[in-house]
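A single protein chain has been removed from this complex, and every other one stays in its place.
Right, chain A next:
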Amino acid sequence: MDKSTISENDDSKSTSGELSRADITHGEHPLSLGESSVWNKFFQDTEIIEQIDRDVKRTHPDMHFFSGDSPDAKDNQEALKTVLTIFAKLNPGIRYVQGMNEILAPLYYVFRNDPDEENAASAEADSFFCFVELLSGFRDNFCKQLDNSVVGIRSTITRLSDMLKEHDEELWRHLEVTTKVNPQFYAFRWITLLLTQEFNFADSLHIWDTLLSDPEGPQETVLRICCAMLILIRRRLLAGDFTSNLRLLQNYPSTNVGHLLYVANKLRTTPSG
């Protein structure tokens, strides 16, 4: 600490050079757990930042754009970290939830690869804006307090189940009644991460073009695509037991995404019986 500041604070005590105890309020004590304690806030922030740091390093480890020690990859990781940290600070009710990194990654990738260099230079800010916008319709899925509410993830998964029952009751019955594959076991990741983990990166971007452009919004659209994913592999599912079905759904086979989106779009209309 600077000598001059010590002497300024030293009015009450003449010589020791220590702050008098009264100058540190209880709430600002480094061990205080009070909500307004700056130290407690600091420690909480540090914890989140460390977690974001660890998760960003685990984002698409197979892609040079995101991973490795090249200067570009480092810059990209820094940008992802900044966006996630700022979002967490601005949304104290949600903060950072694992998986947000996977939602942000495609947005940032697309902006950063804009052929117009001036646009590409603003990738961090642009992706932040879009990330906030996208999550505004989705963040209830990331909020554990809402997990069991009508807007939370469980209820969204139930809607997928209802949709499957409506369009393919035989498959629904086999999955949920006969083999007891609770849709939560696979659809939790499908829905919260908007299918970013189920396909290769290029296919994910293709799916996202549809998700983001559909007038009904990404939430409705992703449910239709999930339902189509089930229907497309119905023969394998109908022949499978609990173990093989769960394995298949947690490692979705590579597929023709154009066809998948076509089938999903068909689900928009009610089944013709």
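Just so we're on the same page, a contact is a pair of C-beta atoms (placed from the backbone, for glycine too) under 8 Å apart; a residue touches a chain by one contact, two chains touch by 3 or more; residues count from 1.
Methods note: contacts and distances are computed from a predicted model.
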item	value
Absent chain [UniProt protein name; select from "Ras-related protein RABB1b", "Replication factor C subunit", "AP-3 complex subunit delta" or "Growth hormone-regulated tbc protein 1-like protein"]	"Ras-related protein RABB1b"
Selected from A:85, A:122, A:197 or A:219 as touching the chain missing from the view	A:197
Contact residue for the chain not shown (choose from A:64, A:180 or A:236)	A:180
Per the touch definition above, residue among A:51, A:122 or A:265 touching the missing chain	A:51
Positions on chain A where the hidden chain makes contact	51, 54-55, 57-58, 61, 67, 97-99, 101-102, 142, 144, 147-148, 153-154, 178-182, 184-185, 188-189, 192-193, 197, 241-243, 246-247, 250
